[in-house]
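One chain of protein is taken out of this complex; the other chains stay put.
To keep things simple, chains are lettered A and B as they appear, and every chain counts its residues starting from 1.
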Amino acid sequence: MNELPGTDSQPRETMIQMRNVVKRFGANEVIKGVDLEIHKSEVVCIIGPSGSGKSTLLRCMAFLAEYDAGEVFVGGELLGYTHDRNGQRVRASEPEINQVRRNVGMVFQQFNLWPHMTALGNVREALRRVRRMDKQGANAQAMKTLEKVGMAHKAQSYPVQLSGGEQQRVAIARALAMEPHIMLFDEPTSSLDPELVGEVLQVMKQLARDGMTMVVVTHEMGFAAHVADTVVFIDDGRILAQGSPEAIFQGEQHPRLQQFLQNYLERNAFWAR
Amino acid sequence: METLLSMLSTLPLLAGAAFATISISLVSLVFAFFLGTGICAMRFSRVAPLRWLAIAHVRFFRGVPLLVQLLMLYYLLPSFGINLSSLAAAIIAISVCSSAYVAEILRGGFLGIPPGQLEAARMLGLGGLSTLARIQVPQALRLTLPALVNEVILVIKASSLVSVVGVAELTRTAQNIAASTYKPLEIYFLVGAVYFVINILLARLGVLGERRLAKAHQS
Partner (left out) sequence: MTFDLTILTHNAGAILGGFGVTLETWISGVLIGILAGLAIALLQLSCARAVSGALRAYIEVVRGTPFLIQLFFLYYGGPSVGLSLEPVTAGILGLGVYGSAYFAEVFRAGFRSIPPGQLEAGVCLGMTRWQMVHRIMLPQMLVIIVPSLCNTIIVLSKETAVLSVITVPELTGVLTGIGSLSFAFLEVLVALCLGYLTLVELTAWFGRWVERKVGHFMLR
């Protein structure tokens, strides 16, 4: 939901480009040739049934899942692979991969906070080790980010002392502190008790309003309907539908999308806009 | 009963022997920890031969009885020109044997860290060394503390075997006293009690240590 004045005629910068990406796990082809573009300040929600490959697709954007064929470009640079002297494609080294995805932040379903550090400790760790900031600078930056997600008052708490929603907000702050250009969210609220989901979605909405480029794999159709610029429906490793929320939720629908939404609707009503 | 009381007169001697047992065990454990850490690192290496060497080390030294390892060190080496004192043979044998167990314990600790935490570190750009030092080691140590305390207790018990090559620790001293007083039942009971007390104290210390660690940080 980003109101960007006068952008209709201006082509938006492509932040991530996926071309014919294929990912296999053993003999099983999970991603079957996907093309996708993520533009600057765009909020893209990826929806689909379990096992459709949506999380794997997101992880390919971060090279946490190493795609087998096709290309993923982040900021114009090929992610995960380079070419050797003979022009053959080889897996890039870890430093090279880090270089390409330096502006990509990720938020995980299981939060993945480091349990032996406080919230502040978690957020400033990368600022200290990767950005090599000094103690004061890192602390200040970390606190600022924690304030942004509403967790400054719990800076000295350990993850085990925080609720799920609070932990996820700290995890968002941790990724945000590194000032990424793109934020990837892998089912950020799926592990949360229903009453804690709201506070996390709130933070994400604010990020969207501030113009962050976001790719969100989610089951929260309300978020997709209200906040997304583009909704992507993936099933069995292929993108079956892609468009604005209106087009996806209310327009002419691919039969599998219809089935998916029908199943969802039977448990949730989300068309109230 | 009176025999038990007369046995108490041997306590000063046993105290010295207990000190020897504890010292030998602690020194061996320190060596075992460093060696075990090295073996564990090799176990996770990307270089296949290093991994195989680590696996072989663990399987060999956990598969052959400590007594055999001790005898090997003490009796075989002289044929190669290396003459070790019984104390040196004892410490080396226990160190190397325990290192195999320590390596496996540490390996279990590292494998017990949820992989998602390492992914988060990668996404934030943290390099291998940073991740190891700041995220893996602190948590692995916390996870393995109970098993490491158990290893300390196992080494204290295993040290009784070095009596076989003549080291004057608790068991050897007990044998000497039994031979001179002809009261084996009483003396072995007493020495058993001494070992038991040492191990109980160590177990207590371990529990305290775990609690301390858990209070400061949580997992």
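Convention: a contact is a pair of C-beta atoms (placed from the backbone, for glycine too) under 8 Å apart; a residue touches a chain by one contact, two chains touch by 3 or more.
This is a predicted model, so every value here is computed, not measured.
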Chains in view touching the one left out: B
Selected from B:Leu11, B:Leu26, B:Leu76 or B:Ala133 as touching the chain missing from the view: B:Leu76
Residue touching the undisplayed chain, where the options are B:Ile22, B:Ala178 or B:Leu213: B:Ala178
Residue among B:Val68, B:Ile82 or B:Leu111 that touches the chain left out of view: B:Val68
Touching residues on chain B - with respect to the absent chain: 59-60, 62-68, 71-72, 75-76, 79-80, 153, 157-161, 163-164, 171, 174-175, 178, 183-186, 188-189, 191-192, 195-196, 199-200
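The rule is short, and it goes like this: only the chains that are shown with their structure count from here on.
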For chain A paired with chain B, centre-to-centre distance based on mean C-alpha positions, whole Å: 47
Interface residues, chain B side, partner chain A - complex: 114, 116-117, 119-128, 130, 134-135, 138-139, 142, 217-219
Residues of chain A defined as touching chain B within the complex: 62, 64, 94-95, 98, 101-102, 104-106, 108, 110, 112-117, 125-126, 129-130, 158-161, 171, 174-175, 178
